[in-house]
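One structure, as structure tokens, below. Some questions next.
The complex appears here without one of its protein chains, the remainder shown in place.
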Amino acid sequence: MSRSLAVDVAFVLFAGGAVVAAWLVFRTDSMVRAAYWLLASFLGVGAVMVLLHARFLGLVLVLMMAGEMTIMAVFMVMFMMNPAGLNPMTMVHQHGSAKVAGLVSFAGLALVGIVAEFPDRPRTSDADPTAELGVELLGDSMLIFETAGVTLLATMIGSIAVASKRGRFGDAEEGSGPPPLEPTARPAPEPEPAMEDHDHEGMHHG
Amino acid sequence: MNPVAAVGVVGGVLGAGAYALAVLDGAAARGVAGMPRRWADVVVEPARDAALLALTRRSTTERPDAQAWALAPGLLAAMAGAAVASVPLAEGFAVADVADGIVLFGAAMAVVMVGVYLHGWSANSPFPLVGGYRFIALALSYEMPLALVLIAAALPAESLSVGAIVASQAGSWNVVRQPLGLPLYLVAGMGLAFWGPLDGADGADLAGGTAAEVSGPARLAWELARRFVLVAVALMGAAVFLGGWHGPVLPGAVWMALKTLALLALTVAIGHRVARVRLERFVVVAWAVLIPLALVDVFVSGALAL
Amino acid sequence: MGVIRRLATRAEAPVFPVVGAGGRLRASELALLPGIRLVGTPRAASVLLIIGDLTPALVRPALTVHDQLPSPRATVWWPVGADRGLLQAWPGLVTVEAGDAEGLRRIFAGLVEGRRASDPPLLLDIEPARWRGEGPYGQGGTGMTGGVPFGRPLPGRAPDPDGLELDQLPLHIGPLFPPFPPGLVLDVALQGDVVRQASVGENPFRSWPGGPDPGPLDTGAFVEALTTPTGVAELELSRARHHLRWLADALRVHGLSALATRVARLAATLAPTDGPEVEALVRRLRRSRSLASATAGVGAVDRPAADLPAGPVARAAGAGDDARTDDPAYRALGFEPVVHHGGDARARMHQRLGEAVQSLELAGRAGEAVRAPGPALEGPRGPLRRGRPTPSSALVALVPTALAGSEWGDAITTVVSFDLDMEEAALSEVAGVHS
Partner (left out) sequence: MAPFAAALAVVLATGVAVLATRWLPTAVPSELTAPERVPFLGGGLPEVHAWSRYHVRYYAMALLFLAFDMEMVFMYPWAVVFVEEGVLALIEMLMFIVILVLGILYAWREGALRWA
């Protein structure tokens, strides 16, 4: 088998695998499985990128998505009832609009793929795409790069402000109460801590 | 390299490394415990334990995620294999001298997190579950320092290839040029293989953590896979920080083996001397101390490389 | 297969211990025996080793753990003290003289070689709950969280101090959980890895209808000394041994099992002349940063030291009460109690280390000094007074509040730091004479 044929076969296998894994995301009941089927799909995409000589981007995709999908799994398990799919459930809702959205986006992307004129600038194979990416980041795209830094900082501060209950100045919810049921009313007073009762309930559940 | 030869070489390195690690660990445990034992016994012990596990039946739990459970050790071993493949075992001899070697290593080690988490999650049993979640906390904390110290080592080499990083240490090794690198790498590496003080995921306080419900061949696979990861870590550490194949008199491959064994012995010694770390505390230390130190390492190494 | 079987026969026998009445002292020496390896989960064991006598409440847990051992498996019994006959009915049980590692290994070798059949499962093959046939998937109910899939319900929610309301697992752990003292049953509500609520379950050593009839307690020497004149040197040596045995258990939980074996050996063979070795060990452990950070601030009891049950736990919190202070035999030796401050797991470890060194030093100096029988004697867990509650029963009461809100690993550290003995706690009062 010639080398280019082997590459072609690998391409089809990885690309097909990515699509199948992506489909399986919606065929499982378990949040963990769903997250990791998505990771498997990304692994396929990463391999395809490597085959397209975007080695660095392909590997980085895997590097990041392994962490990201794990965090996604952790959060999904945290907030979904029945996280392991022990009881039957479906990952797909609003079938009608989902179908429409899927078809429209597929048609749009396919159209771009067919109609758009892609740049055709053959490169010598000894060029190091990673180094070129580095030069680009430090040269023309420097502003984008530094803006990304500020954006990430904003992300960090924002996510902490939203997620962390604890703050420098004490409890983030101190003095706050549940929102009122009527739009014009004042916030409801803070409820009495009723931990003991609830804990008791939790202990004897089931 | 031809794929069959590649598999043979990596399999040999992983197998020999894991066995050496088990022997070192047994010897260290006997030394610390003050239990004298014949050397012959210490050397054969791991094979005996493995044989016993192979003859023991695999058990299962009431309603596990069987496929994910089976996959977990395979995932760890495969990723260890990928990492070993990217490390040159002697001058000009790497199984897969990928130009972005340390990115490949980073990606492989990120997938290790998936494997350990799945191993804990799949049993549908409380102690493994807690172990799996402990590992995520650990992994999210060590991953940054791990990547940063490797990037620092790549600076003077002007390449992400492990071969180039080793070649750049012809004059002096990175352990001297970048004194912060190896200690940070070892902390992260022990976390990666949940070894010694960072073994919270499989700790004694959880009756074995993610491995609390596995027996027989499944346990054998898990113990092997975990040791494979530590071997991969030590091999990469020997290449990136201890000058790889560089060394007088002896051939490069021998130097690599000796340096890897030295790192394995060091981790084993730490494992028997340092008590398990409270993860809650480790997370804060990792973010507030280890990551800033790793960044200092990057910039000092960068300034020196200019 | 021949080679593999031959290799496996010579492996260390992985043993999961079930410590029954009177078995605790024997169990503490298990790690020292050649050819045997203690494991933390039955899934890693080949031999279920019952040490001492099973009480009625221990039978069901022992059977549960037995069936969790993978086959090939065997059950070995080391009888210690009284035998009230419950084990006679255990199918396939092999009785071996207590402490006989060779006998245990013979059983193990026979098992691996295939000369001995593996124990069959002992419990009836009954699914945990009826669930078949209900709901569209046979999951036992309808809807996303309805029903009891595979025989068990899903856990329920409970509020958490950080404002979330996530699931809480109600768990009954013990009485054979290796990090716990034998016999401790803990009912915990585990939310994530945090113990939200804990309570101590029924003490299995109290399950005989006629009241507990313990085998030899690990503090038996002290109880006996209440009524018989005993050499101070002998008592203090026992105390030092006791604290070292505790230390071995604690080190094992902290992931230093090899060092724990060394300490256990020291405890088993301790003589007054071992002072330098113990002091070196204690110095090393006190200097250990990792141990300090694993225990500092963990399991602090938030009440005044004076309200704590007297003993090492109270002394670690700054209360200097020690029954030895008023004892003429000890006053003659110039005894001063060791006191630490902080009242956390770290202080308790330092307290016991300090007391071990002190006891060894006293034992070396005491010579032929004899302690006359008196109403009170300081045992290794606290003062022993005839007719009064045992120290362990007071310490067990501290567990629920000390565990609430702590991470699982910290909870284990806390439980271990109290040095409980459930067999002692089962006694309603300190008796004068022991079998």
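Labels for the chains are A, B and C, by order of writing; each one numbers its residues from 1.
We adopt the following convention: contacts are C-beta pairs under 8 Å (C-beta built on N, C-alpha and C of every residue); 3 or more make two chains touch, one makes a residue touch a chain.
Keep in mind that this is a model prediction, so the values were computed, not measured.
Every visible chain touched by the undisplayed chain in the complete complex is listed here: A, B, C. When the full complex is taken into account, the listed residue touching the unshown chain is B:A85, out of B:A85, B:V166 or B:I270. When the omitted chain is restored, the residue from B:L160, B:L264 or B:V277 that touches it is B:L160.
Touch with the hidden chain on the side of chain B covers residues 1-4, 6-7, 10-11, 14, 54-63, 70-71, 73-82, 84-86, 94-100, 102-104, 121, 123-129, 133, 136-137, 140-141, 143-144, 147-148, 151, 154-156, 158-160, 207, 212-213, 216-218, 220-221, 224-225, 228, 280, 283-284, 287-288, 291-292, 295, 298-299, 302-303, 305-306. Interface residues of chain A facing the missing partner chain: 3, 6-7, 50-51, 55-56, 60, 63-64, 67-68, 71, 74-75, 77-81, 83-84, 86, 128, 130-131, 133-135, 137-138, 142, 145-146, 148-150, 152-153, 155-157, 159-160, 163-168, 205-206. Seen from chain C, the chain kept out of the figure touches residues 41-43, 60-65, 67-68, 121, 123-128, 149-150, 152-157, 160-162, 164, 166-167, 169-178, 180, 185, 191-194, 407.
Quick note on the criterion: only the chains that are shown with their structure count from here on.
Central chain by Cα centroid: B, whose mean Cα position is closest to the mean of all protein Cα atoms.
Annotation: 46 Å between the Cα-based centres of chain A and chain C. In this assembly, the C-alpha centroid of chain B lies 33 Å from the C-alpha centroid of chain C.
Among the residues of chain C, those touching two or more other chains are numbered 149-150, 152. Residue positions of chain A touching 2 or more other chains, listed in rising order: 86.
Chain C makes touch with chain B in their complex at residues 3-5, 7-8, 10-12, 14, 34, 40-41, 43-44, 46, 68, 70-72, 112, 128, 149-152, 169, 171, 177-179, 190, 192-193, 251-259, 261-262, 265, 288, 290-291, 293-294, 298, 407-410, 412-413. Those residues of chain A that touch chain C in the complex are listed here as 78, 81-82, 86-89, 165-166, 173, 195, 198-199, 201-206. Partner chain A is touched in their complex by these residues of chain C: 135-137, 139, 141, 143-147, 149-150, 152-159, 161-164, 166, 168, 170, 187, 189, 191, 196-197.
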